[in-house]
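See structure below.
Only one protein chain is missing; all other protein chains are in place.
Up next is chain A:
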Amino acid sequence: MFRYILRRLLQMVLAFFGTTLIVYALMFAGQGDPIQALAGERPVTAAQRAYLTEKYHLDATGVGGFFYRYFDYVKSLLQGDLGQSLTGRQIGDILQAAWPVTLKLALIALAVAIIFGVSAGVVAGIRRASIFDNSTLVLTLLVLGIPTIVLAPLAQYFLGVKWQLFPPTAGSQPTFYALLLPGIVLGSLSLATALRLTRTSVAENLRADYVRTARSKGLVKRRIVTVHVLRNSLIPVVTFLGVELGNLMSGAIITEGVFNIPGVGFNLFRGIRTEDGPLVVGIVSVLVVVYLVSNLVVDVLYAVLDPRIRYE
């Protein structure tokens, strides 16, 4: 097991540099005129242009320029310096402010998905073809059908503005309560998927041989469900939720925008809009690490859930 984890960690280093190279190349190739993009519609003076060009080596173009800038970036990255965004702020500072709030939001969303999705999925799996099963099917289809870009403003308008049950926006240092509504909105999609996955898996395992054996041994149904069925049904769900944690963090651009949460999604959006290469690469690098780590955790969890799986 220890060797396995070590090997995975070494692979991670390679994967990390590979992805930063690709992302850096994409940002480099897609770059038009970042100085004008930063200025918006205002004219840029020659002095300002010369100043920024020199400061960020924007005149280094072509393949040679790319590698020059990439290695420059990696060199400071290895020294723990993520560089400066085009507005002159330290990217490390930006990330430091953005990550905690996004992480909180993602964890709430994940908790919503687990608590409601998995438990409702188990019930629906046990009571197949019941009213509960059918109504959750309709509801999940509905949720999966509505994109966040519609769901988020609707939830904000009705729950936040009309009935004032939740604050309409969260801000940068939100309370748990203020994050609850965005968390539910963000988690609703994963909730629906988790519910469907759990339901299918539970329904399938209920017909398995070992369940019949357990029943014929005279075990109580509750014990069969919680100990035998649930544990075996969770493998696909854990796979899904592990990857979903990464998705929830990077994919919160819309939710963070609607509820005014200055997290990772917001900064990523701003970075792309203003062609701020260093900022985008910095955020994506950290996201890559999140994905890699959560994947590793999922793989290790397999072994815990199913003793038949062994890593050498």
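FYI, a contact is a pair of C-beta atoms (placed from the backbone, for glycine too) under 8 Å apart; a residue touches a chain by one contact, two chains touch by 3 or more; residues count from 1.
Methods note: contacts and distances are computed from a predicted model.
Enquirer: Per UniProt, what's the omitted chain called: "ABC transporter permease", "K+/H+ antiporter subunit F", "Extracellular solute-binding protein family 5,oligopeptide transport" or "Serine/threonine-protein phosphatase"?
Expert: "Extracellular solute-binding protein family 5,oligopeptide transport"
Enquirer: Return the single residue from A:K55, A:K75, A:R212 or A:R310 that touches the missing chain.
Expert: A:K55
Enquirer: Considering the complete complex, identify which of A:A37, A:A60 or A:L103 is in touch with the unshown chain.
Expert: Of the listed residues, the one touching the omitted chain is A:A37.
Enquirer: If I consider the whole complex, including the chain that's not displayed, which of A:H57, A:R128, A:R231 or A:R273 touches that chain?
Expert: Counting the whole complex, the residue in contact with the absent chain is A:R273.
Enquirer: What does the interface between chain A and the hidden chain look like in terms of residue numbers?
Expert: 32-34, 36-43, 45, 47-48, 50-52, 55, 87-89, 93-94, 97-98, 115-116, 119-120, 122-123, 127, 132, 153, 156-157, 160-161, 164, 167-178, 180, 256-260, 262, 266-267, 269-270, 273, 275
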